[in-house]
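The structure appears below as structure tokens.
With one protein chain held back, the other chains of the complex are shown just where they sit.
Moving on to chain A:
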Amino acid sequence: MDLSKAKDTFLQEARELLQQFETLLLKAESASLDSEDLGALFRTVHTIKGSAGLFGFEAIVSFCHTVENVLAQLRSGTLSLTPELSQLLLLCRDGISRLVDDAEVSETPLVEVPEAERALQDALASVGVHEETPAKPRSIPVATMHADVDDAQRWHIRVKFGADVLRGGVDPIACLRYLSTLGTISGMQTLFPSLPALDELDPETCYIGFDFTLTSSASLAEIDGTFDFAREGSEIEIKSLTPVAVPAAAPAPDNQPEPEARHAEPVARKPGEGKFLKVEAAKLDRLINLVGELVIAGAAANVLSVNRNDNQMQEAISTISTLIEQIRDGALNMRMVPVGEIFQRFPRVVRDVAHELGKDIELRISGEETELDKSMVEKLTDPLMHIVRNALDHGIEPAAERKSSGKPTRGKIELMAYHESGSVVLEVSDDGGGIRRDKVIHKAVERGLIESGAGLTDAQVYHLLFEPGFSTAEAVTNLSGRGVGMDVVKKNIEALRGEIEIESREGQGTTMRLRLPLTLAIIDGFLVQVGPSQFVIPLDMVLECIELVTQESRYRRYIELRGEVLPYIDVRDIFDIHDAALPSYRYIVVVQYGNKRAGLVVDHLLGELQVVIKPLGKLFRGAQGISGSAILGSGEVALILDVPQLVQVACRQEKEEIEHHHERSHTEHACGK
């Protein structure tokens, strides 16, 4: 057996388990842990201990053993989870994590537990011995105490348990009994939809199903979590019967449609559920490369068949193209992971940093099931971490200041992810003090970045924050404000072909929005022709195509489209294609990026196709207006238009033109009459 490979698996598994351990403990801070959670908590450490033993990592085994002892007492109810204990366990998690890191790098495994961990071990051991409190069925942290009966909801639940549930060691009735501890069950109907006659009945197969109403103040996740161990093969449907009422006192938040969706829909599957196969990343990359080649080869075959006028062949090739498209989507999909993978680190960070700063901060996460490319996930963690730390440190004001400005003392940070026309958007918003424009300008002038703040838009001012060495924090804290970082954040995001947007209102908060391309490798494109050259526009960004009335283009650079002004630019102008004859009809391709729209004027529309993005060579990296190249079926090269950049150019031109127009009419006014 290749031991080093097995060790890699151990390390990876241990880290995943530690993450789970942390998630569970943090959950305990806002909601009570049920017996399943406590069981899971115990198992994570138990599993690490077991595998560490196989490799002879004695220090890990010994340390985990102590932690496990305490967890066993928590599970049996002889010990209850106090905030102090929870903090201690979190520190122990870090301890195990350090030992695991050590196991990765050092040649000879540690036998003795190092001093820092030994101290924790002692602290834990003392907890285990002293607090022999009388058995409590479940510990209830203070935070859940005020979950009063008023917010009890009614749920209609239908469950048909899978055939193998009993064999899996789960007793459905016991599951429901547990559920009944979360609230009140009424209208219980026990169903045996497929119960065979006694002589055909397999005693270990599960045939049971239930249909009932649950009245409970527990969250959907908690209710759904009851079925975690019995999910396989089971049909579970949980529907809210309580109409969603917006509390009259609270102003309705406008960008938060999810409570309704969450309650009305049957349970959405949590990310990370189900079975997984671990595949080496390089294998997947090879596969995707091959799929890329397949796309190109397929396009070539298509061109040949069209040229030959062979109908049967065209038909066969179109079937192949459809399949290639599916293979492509499938292959790319394999690289997609839910953004929750990044988000799950944040509860701990926010908690620790908030503690350190002495602030009371609540973290809300939504859209964690939004998927994005795995390679992007790795590169996004640090920038996001930085932004969140910034929000914690500079964004949210100290409690006293919040109070005096009439805000709740508890600050709020929200992490959100969603998809938007071919991009993934990650948002970090806080309800803190916002960015103070005057301060930023003052600092920028001081640093010699700008002459004065006059004539700068808010967006331009905020972007000064990304200049190297910029920091407006009055006190340099341990966490951020050392003036390194935001420029690195920007560089990292731009390396992923992404963008950062800042929105801020003084006194109300700041939102940082990262917009990233959905995939890195293969896209659906829209092929257009200008003069002799062909260009690809990412199809996700194309809204529609309209005909351009040629006469207009000489005088102005915008048209009216259904009552709205649409600025446009001529692709001929961008790339200086002026020698080719101008066709009598030209077209505007309307594209969208973020919330901006613009038109691109082209000669011919050639239709949709799949393209493999090939990065541009070094020589062209600085070229404006193109983001990559693609090989067409005919073997020709087409350039991929950089829509985000072009949209910006078009919008800027439009603005300048309007200003210009204003000036002109002013001067005319002054001179003429």
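The working rule: contacts are C-beta pairs under 8 Å (C-beta built on N, C-alpha and C of every residue); 3 or more make two chains touch, one makes a residue touch a chain; residues count from 1.
In this section, contacts and distances are computed from a predicted model.
> UniProt protein name for the omitted subunit, picking from "Urea ABC transporter ATP-binding protein UrtD", "Anti-anti-sigma factor", "Cytochrome c-type biogenesis protein" or "long-chain-alcohol dehydrogenase"?
"Anti-anti-sigma factor"
> From the list A:Pro203, A:Gly358, A:Gly406 or A:Gly448, pick the residue that touches the absent chain.
Once the missing chain is taken into account, the touching residue is A:Pro203.
> Thinking of the whole complex, not just what is shown, which of A:Ala6, A:Val111, A:Ala125 or A:Met188 touches the missing chain?
Considering all chains, including the one not shown, the answer is A:Met188.
> Can you name the residues of chain A that touch the chain not displayed here?
On the side of chain A, residues 166, 171-174, 176-177, 180, 188-190, 192, 195-199, 201, 203-204, 206-208, 210 touch the unshown chain.
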